[in-house]
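For this view, one protein chain was removed and the others were kept in their places.
Chain lettering (A, B and C) follows the sequence in which the chains are written, and residue indices restart at 1 in each chain.
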Amino acid sequence: MQRQKIGILGATGMVGQRFIQLLENHPWFEIVWLAASDRSSGKPYGEAVKWKLDTAIPARIAGMPVSPATPEGAPRIIFAALDADIAREMEPKFAAAGCAVISNSSAFRMQADVPLVIPEVNADHLALLEEQSWRKQSGGYIVTNPNCSAIGLVLALKPLEERFGIESIFVTTMQAISGAGYPGVASLDILGNVVPYIKNEEEKLQEETLRLLGSLKGKLVEPLGASISAHCNRVAVEDGHTESVSVKLRKKASREELLAAWREFAPLRGQDLPTAPAQPVEFVAAEDRPQPRLDRMRGNGMASTVGRLRPCSLFDWKFTVLSHNTIRGAAGAALLNAELLVKLGKLEPATVTV
Amino acid sequence: MQRQKIGILGATGMVGQRFIQLLENHPWFEIVWLAASDRSSGKPYGEAVKWKLDTAIPARIAGMPVSPATPEGAPRIIFAALDADIAREMEPKFAAAGCAVISNSSAFRMQADVPLVIPEVNADHLALLEEQSWRKQSGGYIVTNPNCSAIGLVLALKPLEERFGIESIFVTTMQAISGAGYPGVASLDILGNVVPYIKNEEEKLQEETLRLLGSLKGKLVEPLGASISAHCNRVAVEDGHTESVSVKLRKKASREELLAAWREFAPLRGQDLPTAPAQPVEFVAAEDRPQPRLDRMRGNGMASTVGRLRPCSLFDWKFTVLSHNTIRGAAGAALLNAELLVKLGKLEPATVTV
Amino acid sequence: MQRQKIGILGATGMVGQRFIQLLENHPWFEIVWLAASDRSSGKPYGEAVKWKLDTAIPARIAGMPVSPATPEGAPRIIFAALDADIAREMEPKFAAAGCAVISNSSAFRMQADVPLVIPEVNADHLALLEEQSWRKQSGGYIVTNPNCSAIGLVLALKPLEERFGIESIFVTTMQAISGAGYPGVASLDILGNVVPYIKNEEEKLQEETLRLLGSLKGKLVEPLGASISAHCNRVAVEDGHTESVSVKLRKKASREELLAAWREFAPLRGQDLPTAPAQPVEFVAAEDRPQPRLDRMRGNGMASTVGRLRPCSLFDWKFTVLSHNTIRGAAGAALLNAELLVKLGKLEPATVTV
Partner (left out) sequence: MQRQKIGILGATGMVGQRFIQLLENHPWFEIVWLAASDRSSGKPYGEAVKWKLDTAIPARIAGMPVSPATPEGAPRIIFAALDADIAREMEPKFAAAGCAVISNSSAFRMQADVPLVIPEVNADHLALLEEQSWRKQSGGYIVTNPNCSAIGLVLALKPLEERFGIESIFVTTMQAISGAGYPGVASLDILGNVVPYIKNEEEKLQEETLRLLGSLKGKLVEPLGASISAHCNRVAVEDGHTESVSVKLRKKASREELLAAWREFAPLRGQDLPTAPAQPVEFVAAEDRPQPRLDRMRGNGMASTVGRLRPCSLFDWKFTVLSHNTIRGAAGAALLNAELLVKLGKLEPATVTV
């Protein structure tokens, strides 16, 4: 199988770096184009980036020149890791030029004809992309993955929703600093501290969760008819968002039934997507887990780890969820979306005509 | 006014150290006796203690010998900062010997005839102490203050309960390491990490909150008839417990009514208790507060700081509460209890007869 | 005694905030003017500042309008907390306009006619200010205090230099994040990490140390004829610079002689400067001290704490030095300089004529 050429928009940021790390040695995709802000354009990537991961920049990538962030010369598959403001302006240009834009940005997640997708949860929502005007005109489209705080939660909730129905959700997040990019959170704000506020995060977490768990009705997603309330906090953790969750189910379920729902949740089994974890939701039995330092890399950073399942005196059950915010919560999420699109025949070179 | 002689049980631990720090220069009390484990007994306090506060050990205290932890030779007022297991055995001996034991331990908090008290919240529960058999026999008694995670929350809830009634409470804590004593939490467990579990903490937080907000009916406290569910987490913060709270009220209330309830909450006004903060509940308007590093010392560490008041999509309101866990949440709480007992005439030397 | 009116240049930064905190209730000085960048100008200080200290903004200050950073309308005594680039341009304007500029910036520290002073160390260097052209023309002048990494070290070295002479100095610093201002160090760079580089810091530490320990020869400071090599590192500490030091003395000295030199070092005794610590160099005997969290507030943050004195297998002695980098290392240093200038009659209102 020949690898498909891909490009990365926003390649020098934290999520862009994760894309490069995860795409090194990827069996299906090959990075051929890197774009970043005008400031970086023209420089070798290795000079333009402040690399903050603990693996080396692949040598081939370090020497690759940073391209201007315009569709000219870009490949047809674009992973986009842009801030929402810039994404809002730039992603449509690439879609209009015929590119498949696999976006990690929040800019278009709630737009009616843009799929917001977690492959294990709502792959069928991808059908929406055929409704996009770009798709009809140039073959291009935008597909998005959720916010880093939503994705681990939704993975944990989906098996419960399927089997028991969900009526209400309480969630308090303790989010890692890498979620804010670089330089992001000032050390004076977070060292030995908690910041009980992340701009727009509670709104995104609430909205996206219900959309992801919602149903595709014709050309629209009908959000899940459940109530959700989120408290979002920043804590002094490098990677890995921890969430305290209480849920009220529509149908009572035993502890063993919940564990079975998580254990048996494997909607991508047999599809052989390279980035898909064997077990999307891992339950950890120890009473003091999951913990970000110890559990974020389960499933190569793509699993959602659940623990501390116990009855809730207000709702039915409470538990803790953890997922890696820049792998499963960002670059890995987009990459898995792209792999699914390949399987669905939506990333065939032939379908795209610039 | 002559200062009353007091002793400290468990003087070398983290809470014991706070007692010493807070009692230095106290206008009403004077430390004359310090007790700790057998290992420390006989040594000068300055040698026995691993002092972990950022103010110096008062010179007079450093030279004071550590006494054995027995009532012989102890003064009649005892501040107790013992682990629950030891407290369960030791505090009754001091009460039986005629001591007023002002305890920070959880050992007897839920015992029917032992007052669990926050002076601003349920001072009337102190009447229970007259029911104690020790009181009747020797004049001694035990009075307790709540768990460090309960006290800030209950201070914030009390004004709402008084004016609007409380039906349901969701609370997720992010607790400081000093709450676990010394050596307490291993650095390998908490640096760059969150531990979503603190043994027995959720149970204590839930039970104590309802008891503190409950009503004294004859010789019993009837807990508040509300539902409460707690998630307790440990985070990499030295001092100050942060809590994300959602509440459902019995009577709808506007934002301004909530703010007024907190602002006007001043049940100890006019009593001139030295350790009482002028404003027990401080509201901070900035969108990203309260934060432990910046707000824990409000009211000299005795205030409960509230912020981020906003509507809750599941209950009525949500907000963040912060309080200093070893001042308001431990030594300062006990000290304020003692000051109230002085006002009530329950710490008069004459009432105690060994 | 009437308090003298002072202004603060760069009032919204981290050092500016410390000036405000330290000057609240100062017996000699009263803040009447606050200036910051154009962006802040005109706003009430409480709105313009991102206050990062754990004490409240004094109410009077919060309401004070931020003035433009020009000498017009400024009082004659100016505490300057500006970045070096801005200071280089702005401080001379204030000096030319007749102001006594008490500067914390590095911009003019090494200029021949600008005194670089620690009151306990080289108060006589203040004579240099009479050489400044501004002084001759308008009465204005610039006086500076050293870099935050130099000041604790020099306080510890001065008593040794006086009694035994110093030939060589090795110093490795572990510096707190607050030294970089706000937002300063990104949390992704320092959480669970060490950064072995602080721009220009080693050069400043080396140069300033020798100048501070140098001698005033006529109109010039002759630096100390010693060798010094510095390694500067940033660590995950909020406040307090820790330094590992080895020294070679010109005259051999015993442990007890070193301890006596530090203990008896009290050059400001009897001067009653409000900010001067009773003991400028405190020795702490415990084998694992000084530590930033426990010792930075000695002498109200104005002491240099020394510990771990032991023989050095390469030089004569090695020890650890700690001092608070934004109090003794910045705002407190400037304030103590100003107090000394008052004593010397160099801050009399009459001497300044705009």
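Quick notes
The rule we apply is simple: contacts are C-beta pairs under 8 Å (C-beta built on N, C-alpha and C of every residue); 3 or more make two chains touch, one makes a residue touch a chain.
Every value quoted in this text rests on a predicted model; they were computed, and no experiment measured them.
In the complete complex, the hidden chain is touched by one of B:Leu191, B:Leu216 or B:Leu259, namely B:Leu191. Within the full complex, the residue among A:Ala96, A:Met297 or A:Val342 touching the omitted chain is A:Met297. Remark: the omitted chain is touched by one listed residue; of B:Gln21, B:Asn104, B:Ser178 or B:Thr242 this is B:Ser178. Across the interface with the omitted chain, subunit B contributes residues 14, 52, 177-178, 182-192, 236, 238.
By the touch criterion stated above, the residues of subunit C touching the omitted chain are 168, 170, 172, 174, 189, 192-197, 206, 227-229, 231, 233, 235-238, 242, 244, 246, 287-294, 307-308, 312-315, 318, 320. Taking the whole complex into account, subunit A touches the unshown chain at residues 51-56, 191-192, 238, 293-298.
Rule of thumb we're sticking to: only the chains that are shown with their structure count from here on.
When subunit A is fitted to subunit B on its Cα atoms, the angle of the rotation, on a 0 to 180 scale and to the nearest 5, is 180 degrees.
Central chain by Cα centroid: B, whose mean Cα position is closest to the mean of all protein Cα atoms. Between the CA-based centres of subunit A and subunit C the separation comes to 48 Å, rounded to the whole angstrom.
The geometric centre of subunit A is 43 Å away from that of subunit B, both derived from CA atoms.
If each chain is reduced to the centroid of its CA atoms, subunit B and subunit C end up 40 Å from each other. For subunit C, the set of residues that touch two or more other chains comprises 52, 191-192, 238.
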